[in-house]
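Of the protein chains in this complex, one is absent; all others appear in place.
Should a chain be cited, it is by its letter among A, B and C, assigned in written order, with residues numbered from 1 in that chain.
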Amino acid sequence: MAASTAMRIYPFMPGGAAGSTKLISDAVVLSDLTGRPRFGLKGGGSAAWLAAQGVTLPAVNRIGDHRGMRVLRLGNEDILLLAEDAGETLAEVKAAWQAATAPKGYSSWREEGWAWMRLSGPGLAEAMSALCALDLRPQKFGADDIAQTRVGHIEAVTFRSPAGFDILFDVTASAYFARAVAAVAGHTGKHRG
Amino acid sequence: MKLLTCPMNGLRNIDEFQSFGPVRARPDPDATADTEWSRHLFRAENRKGIVTEWWRHVPSNYFFLAERDLVSNEIICTFDASELRDRA
Amino acid sequence: MNRLLAPFGSRIDRSQPIRFTFEGKPFKGYEGDSIASALAASGQWVLSRSFKYHRPRGILSMTGTDANALVQLPFEPNAAAERTPISEGLRVSAQNVNGSLERDRDAIMDRFGRFLPVGFYYRTFMGPRRDSWLKFWEPVIRRKAGLGVVDTKAPHRHFDKTHLHCDVLVVGAGPAGLSAAIAAAEASVDVVLCDENPEIGGALSYGRYDPAILSGLLARLESLPNLKGLTGTVCNGWYEDNWLPLIEGNRLHRTRAREVILATGAIEQPAVFRNNDLPGIMLGGAAQRLIRHYGVRPGQSAVVLAANDDGYRTALDLLDAGVSVVELIDPRPAGEAGPLEAELRGKGVAIRKGATIEAAEGTAGNRHLARVRIGGSWIACDLLTVSIGQAPAWQLPCQAGGKVGYDAAAGAMTITLPQGPVHLAGAVAGSDDLEDAIASGRRAAAAALARLGHAVADDPQVTAKTIRPRYVQPIVADPKGRDFVDFDEDLQVKDLQNATKDGYREIELVKRFTTVGMGPSQGRHSALATARIVAEATGRTVGEIGITTARPPVGPETLGVLAGHHEALERRTAPHARHIALNAAMKPVGAWWRPYYYGDASSADESVRQEILAVREGVGLLDVSTLGKLEIRGPDAGEFLDRLYTMAHANQPVGRVRYCLMLNEMGSVVDDGVAYRMAEDEFYVTATTGAVARVYADMLFWNAEWRLKVDVLNLTGAFSGLNVTGPKARLVLEALESDIDFSRDAFPYLSGREGMVAGVPVRVMRIGFTGELSYELHCPSSLAPTLWDAVMAAGRPHGLRPYGLEASRILRLEKGHILIGQDTDAITTPDELGFGWAVSKKKPFFIGKRSIEMRARLGLTRKLVGLQFPAGARNIPGESCLVLRGGAPVGQITSVGYSPSLGHHIALAYVHVDDQAEGSRVTVKCRNGELVEVPVVAHAFFDPTNARQEI
Partner (left out) sequence: MPLRLLKYGLSRDYPVSGDIPATPELKPAYDVVIIGGGGHGLSCAHHLAKYHGIKSVAVLEKAYLAGGNTARNTTTIRSNYITPEGIAFYKEGVELFERLSHELDFNVMFSQRGQLTLAHSEATLRSFHMRAEMGKHMGTRTEVVDQKGVEELCPLLNMDYGGPLEILGGLWHADGGTARHDAVAWGYAAQASRRGVEIHQRTEVQDFEVVGDRVQAVKTNRGRVACGQVLIATGGMNYDVALKAGVELPIRCYPLQAMVTQPLKPWLHTLVSSVSLHTYLVQSSRGEVVIGGGSDPYQLYSTRSTLDMKEHLAEGAIHLFPFLQGVRLLRQWAGITDMTPDYSPIMGASPLANLWLDCGWGTWGFKATPVAGKRMAQTIAEGRVPDILKPFALERFETFRLLNEMGATAASH
């Protein structure tokens, strides 16, 4: 599919599907990274093609690094590149992939299918304990670990970022997710009431 | 909440998984009489004891197998589908 | 006032008085008081009326487990007065009273007891007429049922849930639990110690022990940062793999522990004698709790029944609290309490051995204890404390797989757990003195640590003691009754004996027939006595009788804390805000929100009609983004679809679109959609909105078995779909900037193209649910709002109207297109739908093939056809109305609606297979029972030759 010149509208942007939903910013801060550059490959040939580009692939459910991009290995043949601050590098990889001939895997369309949000703030640990059943304490869940699990009752991928926890989930549930996080944040410290 | 060890994602609460039921032998449809075929469709692997069954880890959409005791609910082991033939 | 001075009253803050009311009367207490303690301090001992006989009842255990002390709060029925703190202005009232607590008209039930033997309700209330029970007796009895009253106007409260993980969870912060938690934490593992009480210490906080023991343990506890103490937190159940609900106020901690140590203590057991339920008769521990926790003097003049050291300690505590102890009665003929006995005698207390309480009598209306009978003579007193034995708190251990036994030699209930990640410590494991309990805690910690892989040094002190013999009260029914075994359910000794005479000899049957143990305390104070009575009555041992299964929860828990707070899941398509801006009536479809029509509710029908006409005569735009969208990629993609769907896909040319019909193994229709072959190794496949999640999972499942070289990707959220449909659809698309040739020849029906439209990369398919010229544009979701805007703008000169689900349903019905799940059911075959054309006869295999062949041989019984009602027909049958043949149902209407294009009502229906031909007339039973005859239509109602979609 060719590159687009048209305007992209993500859920939390004005005119987006969740445009009227406010993101909380209190003891718990929820921020939206859905529009940030990322690119994923999935299916036979994906890992080999990336490796041929010099990308060192981590083990499944671990995060590696490639020229400032985070390399998320979600499955043997399911790799997602996140380029929060390395958009140009990502664009190069993407262009190389588009120009390449098969086998090269297939686009996973994660940049369209998944919202990318970040949870941070002083109430982070308490909020994550409420949102996710996994043991995410630092001694159990490291900086390069990935959990494909459930966050806020929906399927999600979560991992640590320097600021907090990043969460990838079904983009169509963006408004729901923001409400679920706000509800949890509203409860912190209030349970005896 | 019971725990289940996903061969790909590790130890998780069982509510992250979906059961796809016991592994079933699939008879050759063209070499099976009608009554045998309907038996195949409706028969149930329900013996007290250990069954090998399909599970899906829903968040990662990974399918694997587990040996589980239908009476005690003990999960004896879990393994990737590629091992199924080795075990058979 | 019965209030004692400090240091008694560890829980109360005398500087913080609190006013509240009970039964409308004002009372005063202090911050930290429970309802029961504050009332007791003011001399209010009666808290409730009993379930059946409406006898006055008061404090029994001070643990909050009995029906005796349940009260009504404004928004909360059955609140435990012994545990619920008072708060300023709290309005408390008594439960289960007819009139008032003081004057309960139903107290007369106590006199009619002889007319109401156990299980009487099974033997009467049936006559005189057949419906007498339902019409007369049941309403009467229903009014008497239940305890508290639920406030149906209760305001919403916040509850929430969180998760907690630890290496070792210790339940119970008494001496055993404390020592276990400290020992585990000293080995550097993560430990959580929880206790339902507001303080750490358990019996050390209210029993007669050296305060230095508790302060020493607390000092060690505070130095351990890896030990998290949760007071006021009840561990209310044990579930598989050490999953435990810890309830802290309005919060539920769903807790996973690798190892669990249960130090849940023991439950003091009441003595059984006539009138043993009078207010003023309480367990020794209740008196000690009142004194030490709340600074409340439990009476003025006491008799102490003591068959163990705890009873002697209670007597000493009573003396310290200024209660006159008339006499200590030790039923053991040679009860030996060593130094405690000497101390008591030194304080001038008379001790009588080998005697027991034979009966009690109350003041007027049995409102309080007046005297007890010992050795045939009556002794006046207003307090009787009972310390005759205890049962291990078996609830959590039994949920964790523990087995209850009975050590006949020691007269004690025992619990044994299988080897595993759950350990017992303290009184629940049989310890009956402090030193042993502390040692038992260390032993349990060592066992847990060993399982966690920690090397544990042998501790020479840590060996279990054998259980010392306990006193066992002989239970004989009092000839006059009122010797209660189960206070919650008002059951007396003879009730249990009589149940066994009627053949209810197994403990579970005794429970079910008499309801023993089914009340709020769930047998805490009755299970042991019941087992003894049933054993005696049936000539078996207590061990053979056992106790009934302990099921979660351990104690009552609110539905609110279990439910927590849960936002409803909702999914929105990318153009959601566009629909809102266009005043769409949005309705939920599963988790999705979809436009039903655009416009005000007041003109809904007209809006729908206009939308339909726009599609038929001009052009319409439908957001089809909720459709399931799947990409099947890889060398085996064609083969994969060939196995999953009924049509042929391996030979489908690139650029073509084919209908897909999916069957299950039984040969029933489960889904449909289209497959667009974008490349040799890539298909873009749609699935119905409601089925895509299952279809996607099933695809992955089948390929886990087949191991074909394909990757399946669910693009449902990643891609959005816009359907541009109507005779002018091509004009609209040609007006947009695009590299796609939309002409009829270049882009024929049932083909697909990739390209750019208005700067947006799209996948376009020429298909049509509406039967008109249609282009379905699919694009990445972040670009869908922009594409929507472009199409709307390009369509404006052509009168383009966005249309909603309602119009879409009629449009498809006019074409006779089916909706899976509405026009099909669990057993629909392709033949029943007349879909033979969609089933490949050449493919060697597809899912369901073998079954539809077999089902075809068994014969078709019904067929889905069109029904056309005459214009102006008066009675139009609704959906699901029956199609009858010879008076018997043979099918039903699956879809029905008014077609504005045709000017009459049309429907799809299953009819008998012999009535499928065009022109047959079938009988349909309308909702009002009227039968109407309707002609069958065997083709699409609108545009029967399907010419319009191919222009």
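The definition used in the following text is that a residue touches a chain if its C-beta (ideal position, glycine included) is under 8 Å from a C-beta of that chain, and two chains touch if they have at least 3 such contacts.
Not measured: the values here are computed from a predicted model.
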Which displayed chains the unshown chain touches: B, C
Selected from C:Gly58, C:Gly237 or C:Gly618 as touching the chain missing from the view: C:Gly237
Among C:Arg105, C:Lys501, C:Arg744 or C:His939, the residue in touch with the chain that has been omitted: C:Lys501
Option from C:His163, C:Arg208, C:Arg254 or C:Arg948 whose C-beta touches the chain left out: C:Arg254
Among C:Pro198, C:Gly821, C:Gly834 or C:Pro935, the residue in touch with the chain that has been omitted: C:Gly821
Residues from chain C at the interface with the omitted partner, ascending: 51, 70, 73, 75-78, 112, 114-117, 120-127, 130, 133-134, 138, 141-143, 145-154, 156-157, 159, 161, 237, 239-240, 243, 245, 254, 494, 498, 501-506, 508-509, 512-513, 515, 519-520, 522, 551-553, 556-560, 562-564, 566, 568-570, 588-591, 666, 690, 821-822, 825-827, 851, 854-855, 858, 878-882, 888-889, 892, 925, 927, 929
Contact footprint on chain B, counting only the chain that is left out: 1-2, 15, 18-19, 21-22, 34-35, 38-39, 41-44, 46-48, 51, 53, 70-73
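Assume only the chains that are shown with their structure count from here on.
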Between A-B and A-C, the pair with more C-beta contacts: A-C
Chain A and chain B: spacing of chain centres that average the CA atoms, whole Å: 31
Numbers and ranges of chain B residues touching at least 2 other chains: 1
Where chain C touches two or more other chains, by residue: 254, 256
Of all residues in chain B, those that touch chain C in their complex: 1-3, 18, 20, 26, 29-30, 32, 34, 37-38, 41, 54, 56, 61, 63, 73, 81
Residues of chain C that touch chain A when the two form their complex: 157-165, 248-251, 254, 256, 565-578, 591-592, 631, 633-635, 681-682, 709-711, 713-719, 754-756, 758-761, 763, 780-783, 785-787, 790
Chain B contact footprint on chain C (complex, rising order): 239-241, 243, 254, 256, 665-666, 696-697, 700-701, 704-705, 707, 844-845, 849-851, 854, 857
